[in-house]
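For this depiction, one protein chain was excluded, whereas all remaining protein chains were kept in their positions.
Note that the chains take the letters A, B and C in the order they are written out, and that residue 1 is the start of every chain.
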Amino acid sequence: MSAKVKVEAYPYVEPLREILRLRHFFSSATPKTIQAPYTPTPVTVPGLNPKMTMHQLTQYQDCIEACQDCAVACDACADACLSEQDVKMMMAECIRLDRDCARLCQMAVAFMASGSRFAYQVCELCATVCEACTEECSKHTHEEHCRQCAEACRRCAEACRQMVATA
Amino acid sequence: MSAKVKVEAYPYVEPLREILRLRHFFSSATPKTIQAPYTPTPVTVPGLNPKMTMHQLTQYQDCIEACQDCAVACDACADACLSEQDVKMMMAECIRLDRDCARLCQMAVAFMASGSRFAYQVCELCATVCEACTEECSKHTHEEHCRQCAEACRRCAEACRQMVATA
Amino acid sequence: MSAKVKVEAYPYVEPLREILRLRHFFSSATPKTIQAPYTPTPVTVPGLNPKMTMHQLTQYQDCIEACQDCAVACDACADACLSEQDVKMMMAECIRLDRDCARLCQMAVAFMASGSRFAYQVCELCATVCEACTEECSKHTHEEHCRQCAEACRRCAEACRQMVATA
Partner (left out) sequence: MSAKVKVEAYPYVEPLREILRLRHFFSSATPKTIQAPYTPTPVTVPGLNPKMTMHQLTQYQDCIEACQDCAVACDACADACLSEQDVKMMMAECIRLDRDCARLCQMAVAFMASGSRFAYQVCELCATVCEACTEECSKHTHEEHCRQCAEACRRCAEACRQMVATA
């Protein structure tokens, strides 16, 4: 009931979840659809590990998307928290972590897209902040925006950890 | 032929185009799939125009995605340009506009996701920069990264203009 | 009394005001100390208006500093607001404007430092947001962080307007 009201209040995050689902489907379909034009041998991406494999590249792209979604979810959650009843007691910490998490996710996207040699280190720190934000938002899952944000942060932390594991 | 080589060099932008296609399909399907839970009457989003309609909200989301894609395409293009043969003569201006465009797109995403009252003005400026970047990248469409970047910028400029038109 | 307690709580903003004072002194002293190595004729800055005069360049630098100070003051104010008694009623709007203002100031610095052709347009938008933030923070001048933030925003808006006037 309360969740329904929230969904009405933040309808633009609902479609994001649709996209996530589509992306999941798409991600698993990826090898089949794009394998053809690529040789299975290592390829070169400027500024990145020159021996990057297709498997690594897929995770790279997954990680960009997870960070994009997480940044949006955190910014939306922080703003929504400011309209909640008990901002100080309940939401102040959530807003602080949303702020930090959105900033790091945004930067992680930029570092990956730019092919920076520091992309792995930025993603590692991003995972740490995402985990802290997941934990905090999970305390407020009665708020739809916090529930969705916790989900986005959890997925992003996982994607970042997997990305780092391929370094 | 040259394009094929480029595609191998930047395989992570190829799947992005797949997503764009999926999103397009998804975007047009959106009204049908998510109309049910929402009333067709105006809804309230904190910090945004309180009379925002479903139609406006869909454009809002389109605009977030277009800006996310454009920021990634610009960052990737700028880095790829640095590896091209004639950076100074051909690519310096492209790199400068990619840099400006990526920054504005990234900020536009943050302002929209945060429901800022200044989201429209940021998107208006974003459209201006995207248009300049489209023009510059369109001069180098023999480079796959510039061709894809020009496409992403054009789509983003359109999405931003449409977004602003709903203000 | 309450202000005194605040000063203790945020001592790192106090020295910033010292710097502002030093900078003011330095700014007016600038022509004398650095005039020697430069000819009074127009100089070329890459990416900027090629006929930029020394007078314009001094304002450029003033504007960078004003934006740097304002971004810090806004970030500090937003965080401090989250610890105040009545976040929802009093501070939510202040936090939202601090957030927007810090983002735009940070970007204005980057555009000016990069010599972007869009620096003027970013500064113009920055001035608009700074003015909105000045107005909001001025309602809470009993809080030392809001008082200092209002001051930093007012100075930044002025510096941006002057910068734009030289375009």
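We take it that a residue touches a chain if its C-beta (ideal position, glycine included) is under 8 Å from a C-beta of that chain, and two chains touch if they have at least 3 such contacts.
Just so it is clear, the structure is predicted and the values come from calculations on it, not from any experiment.
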Just to confirm, in the complete assembly, which displayed chains does the hidden chain contact?
A, B, C
Missing-chain contact among A:Ser83, A:Ser116 or A:Thr166 belongs to A:Ser116
Just the residue numbers, please: which parts of chain B touch the chain that's not shown?
79, 82-88, 91-92, 95-96, 99
Touching the hidden chain in the full complex, which residues of chain A are there? Just list them.
47, 96, 99-100, 103-104, 107, 110-111, 114, 116-118, 121-122, 125, 128-129
Where chain C meets the left-out chain, the residues are 4, 7-12, 14-16, 18-19, 22-23, 26, 30, 33-34, 37-39, 43-47, 54, 57-58, 60-61, 64-65, 68, 71-73, 75-76, 78-80, 82-83, 102, 106, 109-110, 113-115
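Please note the rule applied: only the chains that are shown with their structure count from here on.
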For the homomeric pair chain B and chain C, should the interface be classed as same or different, according to whether the shared residue numbers exceed half of all numbers used?
same
In whole angstrom, the CA-centroid distance of chain A from chain B equals 18
Distance between the CA centroids of chain B and chain C (whole Å) is 29
Return the residues of chain A touching two or more other chains; collapse runs of consecutive numbers into ranges.
79, 82-83
